[in-house]
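Only one protein chain is missing; all other protein chains are in place.
Note that the chains take the letters A, B and C in the order they are written out, and that residue 1 is the start of every chain.
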Amino acid sequence: MNFDPRFSGRKFTSVGTRPIRPDGIDKVTGRARYGADFNMAGQLVGRVLRSPHAHARIVKIDISKAEKLAGVKAVVTAADLPDLTDGDAAMYDVLDNCMARTKALYDGHAVAAVAAIDARTARQALKLIEIEYELLPHVTDVDEAAKHTAPLINDAIFTEGLEEKPVKPSNVTKRSQFGHGDVHQGFGHADFIVERSFKTEQTHQGYIEPHACVANFSSDGTADLWVCTQGHFVYRQHCAQLLGMEASKLRVTSSEIGGGFGGKTHVWAEPVALALSRKAGRPVKLVMTRDEVFRASGPTSATSIDVKIGARKDGTITAAEATLRYSCGPYAGSWAEIGAMTAFACYKLDNVKTVGYEVLVNRPKTAAYRAPSAPMAAFAVESAVDELAKKIGMDPVDFRIRNAAQEGTRSSYGPVYGPIGIGPTLEAVKSHPHMKAPLGKNQGRGMACGFWFNFGGQTCTDLNIGMDGSVSLAVGTVDVGGSRASLSLVAAEELGIDYSQVKAIVADTSSLGYNDMTDGSRGTFSSSMATISAARNAIKILRERAAQMWDIAVDDVVWEKGHAIAKGEKHGNLGKLSLKEIAVESGKTGGPIAGHSELVADGAGVSFATHICDIEVDPETGAARVIRYTVVQDAGKAVHPTYVEGQYQGGAAQGIGWALNEEYIYGKDGRLQNAGFLDYRIPVCSDLPMIDTQILEIPNPNHPYGVRGVGETSIVPPLAAIANAVSNAAGVRMTHIPMSPPRILAAIEAEREWSK
Amino acid sequence: MAGVAVSTTINGDAVEYLCQPDETLLDVLRDRLGLTGAKEGCGTGDCGACSIILDDRLVCSCLVLGAEAEGRRVETIEGMAHGDTLHPLQQKFLEHAALQCGICTPGFLIAAKDLLAKNPDPTEEEIRFGLAGNLCRCTGYDKIVRAVQDAAIVMKGA
Amino acid sequence: MRYIRPLSIEDAVGQLAGSAGTAAILAGGSDLLVRMKGGFAEPELIVDIKAIDGLSEIRETAEGFSIGAAVPCAVLGENTALKKAWPGVVEAAKLIGSKQVQGRCTIVGNLCNASPAADSVPALVAAGAKAVVVGPGGRRTVPVQSVPTAPGKTSLAKGEIIEAILLDKRAPRSGDAYLRFIPRTEMDIAVVSAGVNLTLDEHGVVKSARVALGAVAATVLLVEEAAEVLIGSKLDEATLERLAKVCAGACRPIDDKRGTIEFRRKVAGVLAKRAATTAYARAGGK
Partner (left out) sequence: MVEVTLWGSLAATAGGNSKVEIEAKDIRELFRKLAEQYPGIEPWIDRGIAVAIDGTIYRDTWSKELPEGAEIFLLPRLAGG
């Protein structure tokens, strides 16, 4: 059946309300089962041995002593995970990251693993594995690694995307470029130009739940995997490919997930757990420690960005240019490319050029982190935009409004925008009471904008109507923050029934067709589209059954407010049949009633946000404290507004942590020095104020309800909003994130020295 | 390594177990007793996801040995509701959507219960500092603080 | 590995002294269990001292206060008399870790962990606190600053336990304060810290002073020169500036993941000023 995804402008009954989530009781009573909360009979404990070296050739691994230790049931190395990737370079990198093959490429890189009867035995066994390393020179800084004198991390990599084919290998894996117009000419028309360089340090998603799974490989070649993941179908594909299995023989169940933010979008230890289980012939539970999470999973890129923006006296930007260098860890990525696409996406520009360079470093493999790559680019661009507004003497909000992209604008990354929300978020900020609130001593206010694409993708959903008229909704996108509630609302809306009649679950990989993962803010966008489609398919069957019950033609039956209604005067005495009444008779009218849908949810609507932030800086210590924070963001349509607010607040909080204190700190030896929550400082409750939110709803024309993604955009503006606020509070322009107290104090002291 | 026999009280029930001398109470609760409501987010007392109440004191169960529970009273998230009746904090966390992924929720509820037991009428600042030992990465804490404020009002009225 | 819970200090000392391998004392466990988790400590004997008579008590004596080695820091904050007499010591103890950690950790543990950044130690040093050490050779009383000798190292001999911390009875017109700098508002290790303890004469002039700095050297520093700056003053602006300068000069900090040398020097002075101001007000100075 053809599904029409276009926005219909309907009035809503359920969508937009704020009911309690269906998985709530289990989560407040401790009954919800996360990755580490599942056990199997005969289960072993898996543990991973990791390289203490930033860069080393693995000369020899001797596992014989470990294998002989009583209680050890399996020891695996790269030899137990042979390369079955068949030329798929991206999957080869995933494999090599799961278990180092010829070289350890970062501190924390997995080199072997054991399965034993208990944790103590497993720990002892790791100590008995003997590895001979040949130490190699390492490089962890993005700018250092990009130099042609830097130690090479992979001598088979030659920079892609250069006009002339390079003859020497490089740590720069790719150059990418976006833009239009002629920036040289554009800068020629500028009365004012701001040009600055910025750096941001590497951060981690910081989910509170470490990676955890239980793998059970059976002797008949089938396997089960229980795992916390943002995409169990993707994990199934990865694991099946790396283990040489048919996908359908591996059933993956996604546990409740204790946070992901992009960090649980590809496999880390899961293929290792399966390999251990296969070798031991028993189930294996593998849970990372926090130290392992920091050293070997996640992080986002560290960056180095040069920005140049020019404008006329009247405040029109004439040209904008950026060069962005993003670290990828030791494997090729496309992180700078995304940064280059998003950098100027908020603005209407005749002349724009961005160039991205992907840089290999001896750090963990970069993973997506909430609107990956966009916050760093926004930090650089929005800092420069603020400075330019000041130079011109314009209010920073007015300056942005003047240059904001709108419907019909050619985006800096290429396509022309449809209806978008950057202008409205700026107008909302301009009139927000926060902008007029008085500031105290040592306080400053900053604002900044942010952009994210949002994704759609492959989606499959089942909607089953029970014989009692209740509805079970099985979706394949993992619920990371309340999507079962929003999807239940959507099902209730479309069927015209009460929210309480719907129960949504996340189905395992054997119960439903393939779904892309919950990333790119696609969970509610895609699965709501599939849910609407499934519900409409179910309604078609409900109408047929009602027609049968009434013994009239199906074309004479319409569906309204949860009921089949016979239309036309000839059926005037038939009244209406509720969903429940039809369901009760379903056994006699053709059997179970269900709606299924499989689709590619295309047309995700881009999203914009503008944030306002007040900061107080202690001029004697450099401590910066967020006093007030406001998020204004376009949701398209907020299906469950409370959880939309939650996404806005959570993204802002992560951005605040990133801006002020979070960073990976490496020693000269290339080892990570702060692999724990004590010294990797994510914000605590007392660090933050309430985070006010304002939801704007500019409908996405490509979704029946107008939904856009909401999950990611909120992390994009904070770095810049806070930098701009610090600039206004302390009179110093911070160009290095995080703006930790030593950095702010040093900047204040330098400013004092300079003005003497 | 000799096992330690422990007799203790968990959520009001007498419980006996045998544990290793270096085994944490968190591991005992989760792996021996099936009480998986307390979570291990760090294992070093920095995230509060494993919070429990030990003899009326809020502690991280990852920083307590299983052997130390001998003769003491342990309260975990599993004992917070009375049968079908949720504790007001649990109810308010649901109503305010004070959880997204929910992994930190048991720890926050236990910490908030301890906070309100010692200070039934806390200011926002007291709540924020009182809960600073519990990390949440999803919510930005806003809705958590509001849920605790609201629960405090309900509990005072009760 | 064995876990024991002796009922007397003599038994605990005997077990520790007689143990063949590594032995660890367990009170709050907030350092020990973290070290065990990380594989940095694998003691063959764990001696839990919480069941020992008197070790979980704060006693008010004619000489002052005796704080048992197993008293959790949270309990210090609940003792009104102690809080009134030594607010700086109590606020320092209540800054260690989180509420959860404060329910377990002890000031003796904080002292014996011998971290230069320990929160309670600068306050105790400033307060002139003493430690009662019990060992195979009997009981001795030592100033707290003599306990840590280097990061992770103490002057305690095998078999020795600190039984209690002693704080003097307060002279009239006395006040103390402790401040630390951390990047967050809670849940951090001090990047720099300062403890100040003052007694004033009847005119509000500082009669005696002790200033201690944390996280700026291998062990907590008692800065006598800083005390001299304060004595005889009423904490006027110039005195405070001199204090800051002396404190910054006394530091021997390092660059590490938590802060830079420059930052530590500068902020040590700032915190000393602020702590002195608070201590002065607490002593009744105006």
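Here is the rule we use: a residue touches a chain if its C-beta (ideal position, glycine included) is under 8 Å from a C-beta of that chain, and two chains touch if they have at least 3 such contacts.
Because the structure is a prediction, the values reported are computed rather than measured.
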For this session: Could you list, sorted by label, every displayed chain in contact with the chain left out?
Result: A
For this session: Give the residue, chosen from A:V416, A:A437, A:M467 or A:A553, that touches the chain omitted from the document.
Result: A:V416
Exercise. Considering the whole complex, which of A:G108, A:P424 or A:G520 touches the chain not shown?
Worked result: A:G520
Exercise. Among A:D4, A:D86, A:E163 or A:D220, which residue is in touch with the absent chain?
Worked result: A:E163
Seminar exercise, completed: Cross-chain touch to the chain not pictured, restricted to A:Y106, A:F344 or A:F455, is A:F455
Exercise. Quick one: which of A:E256, A:D291, A:E493 or A:E712 touches the chain that's been left out?
Worked result: A:E712
For this session: Among A:Y106, A:F233 or A:F261, choose the residue that contacts the chain missing from this document, as touch is defined above.
Result: A:F261
For this session: With the missing chain put back, which residues of subunit A would touch it? List them for me.
Result: 90, 160-163, 174-179, 205, 261-262, 265, 334, 337-338, 341, 355, 368-372, 413-418, 453, 455-458, 519-522, 600, 602-604, 702, 711-712
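As a working rule, only the chains that are shown with their structure count from here on.
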Exercise. Roughly how far is subunit A from subunit C, going centre to centre by Cα mean, in whole Å?
Worked result: 44
For this session: Round to the nearest whole Å and give the separation of the Cα centres of subunit B and subunit C.
Result: 29
Exercise. What are the residue numbers in subunit B that touch two or more other chains?
Worked result: 20, 22, 43-44, 46, 129, 132-134
Problem set entry | Two or more partner chains touched - positions in subunit C | 38, 185-187
For this session: Give every residue of subunit A touching subunit C within the complex, in rising order.
Result: 123, 291, 620-623, 625, 660-661, 665, 673-674, 677-679, 681, 683-684, 686-687, 740-742, 745-746, 749
Problem set entry | Residue ranges of subunit B in contact with subunit C within the complex | 1-2, 4, 20-22, 24, 43-46, 48, 51, 54, 57-60, 62-65, 67-68, 70, 111, 114-115, 129-130, 132-134
For this session: Using the touch definition up top, name the residues of subunit C that touch subunit A in the complex.
Result: 38-39, 181, 183-189, 191, 257-260, 262-263, 266-267, 270
